[in-house]
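Following: one structure in structure tokens, then a few remarks.
Left out: one protein chain. Kept in place: all the others.
Order as written gives the chain letters A and B; numbering starts at 1 within each chain.
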Amino acid sequence: MFGNTLFLLSAVLTLAGAFAVVYSKNLMHACIYLLASLFGVAGLYACLGADFLAATQLVVYAGGVVILMLFAIMLTGGTGNKVNRYGLEKIPSMGNKKTFMIAGFTAVVTALVLAKITYSVFAAKTVATTGFNSPSVADIGTALATDHILAFEISSVLLLGALIGAAIISRPRKEIHD
Amino acid sequence: MNSTVFSYFLQSNELSNLIASSSKFLGFDTTSLFAFIIFAIFAGIIVGVMATIGGLGTYAERKISADLQMRMGPNRVGPFGLLQFLADGVKMILKEDIVTSQADKFTFNLAPVLCMVGVFATLAVVPYSSGFMMADLNVGIFYLVGMASLVGVGVFLGGYASNSKWSMLGGMRGASQIISYEIPATITIISIVLLAGGLSMKTLINGQGGAPHEWYIFHNPFAFVGFFVFFISALAETNRAPFDLPEAESELVSGYNTEYTGMKFGLFALAEYIEVFVVCGVAVALFLGGYKVPFDLGSGAILVEKLGMDGMIAQNIGQILELGAFFTKTLALYYVVIWVRWTLPRIRVDQLMTLCWKYLTPIAIFNLLGCAVWMYAFNGKSIFTLIFSAAASHGGH
Partner (left out) sequence: MSTLNLDVYMPVVILIALALLVAGGSLFLGSLIRPHNPNKLKETAYECGEEPVGNAWANFNIRFYVIALIFIIFDVESALMFPVAAVFKRFNEIGLGGVLLGSIFTFVLILVSGLVYCWKKGDLDWVKSYTQAPPTLGKKD
């Protein structure tokens, strides 16, 4: 009973947040709606029993990535409403015929692929009766330490690369010679 | 492994009978309904207690600062000025709520609410006692870290929304301070998780005992240093002096708080004081033995043996003892937090960042590796266990 309520709340939060992000005219507000949407995703993970994943979502996304995006928006000063003097919305790349054709083609292909993947789910009349084995933190830890230890170490190398790349990109260019 | 307040009360026969009879009466399994009712009651109690502690925290701050500065502090409203926080609360509600014309209205109204949500959500996993903990999530401490960083978003949005240069600067500094100091705090928490072997608050506390030599702070020298690293980082995360640059009263007018009036300012302040309490509670749970009472009185087993009391009543008495232990230790740390505020001067923003990234983070990482090596070398025994066993083996010769 509560599981259904939790799922409903999380799903509504995710979808409403996502729609609001797309339709919002203000970039800062869009970031806030993204925060709400990420909260909803964390709730969905909790519904599936992946409690560690839900907590990681909260820590990394809601607590880190959203702040990073907010700082980036402040840095680039992109908070003005993009409206021209007639009050019409000015979107930088409004698009021409080529844009719309490629976008339409991509949408059709994606829809076909998704339909093919989910067809088997809708065609099956029976509900799966296997037991739930939601991995606990200990299971994830054991897996990371034994089966996937290479992935664990390589992820640290990936993070190192990201750190150095971010530091290099955001370093101010030193114009010594003019 | 997930135990909650409800599962604690399920042990009593009366509640189980009540659930069984109401299930028969209503036709569906009413366990969830009763769980909801008990959770709602407890949430109400905890919110009430926390709001009072937040209010009394403001009173305590003014009284203790007065004591440190050799003056009187509030002593008009109520006996010894105890009702001062109520008067302040009423004053804040009655003040006019001004939203400046160039402010971003939606974000302006959202920021204090976001801070409150972040702090209240952490109240669910604070270990008040082994039975009265609201929800002992499997990922308790990790969830708490996540929710505490939501307050940083609230601070930043508060500073941004006001569209005043003081607030903007205060908000940016506040957010960068909160996120920077999260790293040493989280790494220190990981070193304690190493010692305890789990993420849930109960596992962390059950690894410790009631007497001081069984606490994690005295487990090994790395954990001892880790306590101070955690305490300093937690002070900085809650924007308390000497790290209160975001609301620096003498520098930035009031930082991100500048344009907030009345109850919204009150919500920011309440969120800050409750967050200080939660952070002190977490420090107590991680390092100072949590709710454990010496001589294992908290489980009520001794009362059942010695006095032959009914199991549930003995357990309730044990719970009350554990509550007392937890609150005593947390309020002692709260006093230290207030004491530090009125003793040390505020540090500059570049000193703040240097302290975090160049001192606390390397020390925290060193503690993490040290704890790991200690666990491996001595198989997880604390330094006192080693000393006692060495003394015992020598005495046996």
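In this text, a residue touches a chain if its C-beta (ideal position, glycine included) is under 8 Å from a C-beta of that chain, and two chains touch if they have at least 3 such contacts.
Predicted model, so just to flag it, every value in this text is computed and none were measured.
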Which displayed chains the unshown chain touches
A, B
Among the options B:30, B:162 or B:315, which residue touches the chain absent from this view?
B:162
Among B:19, B:43 or B:86, which one is in touch with the chain left out?
B:43
Touching residues on chain A - with respect to the absent chain
2-3, 5-6, 9, 46-47, 49, 52, 56, 59-60, 63-65, 67-68, 71-72, 74-77, 79, 131-134, 137-138, 140-142, 144-145, 149, 152-153, 155-157, 159-160, 162-164, 166-167, 170-172, 174, 176
Missing-partner contacts on chain B, residue numbers
2, 4-6, 31-32, 35-36, 39-40, 42-44, 46-47, 51, 93-103, 112-113, 116-117, 119-121, 123-124, 134-137, 142, 160, 162-168, 172, 175-176, 179-180, 182-183, 186-187, 190-191, 193-199, 253, 258-259, 262-264, 266-267, 349-350, 352-354, 357-358, 361-362, 365, 368-369, 372-373, 375-376, 379-380
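In this section, only the chains that are shown with their structure count from here on.
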Given the complex with chain B, which residues does chain A contribute to the contact?
1-2, 26, 28-29, 32, 35, 51-52, 54-56, 58-59, 62-64, 66-67, 70-71, 74, 136-138
Going by the contact rule at the top, pick out the chain B residues touching chain A in the complex.
1, 32-33, 35-36, 104, 106-107, 110, 137-139, 142-143, 145-150, 152-153, 156-157, 160, 172, 175-176, 179, 182, 198-199
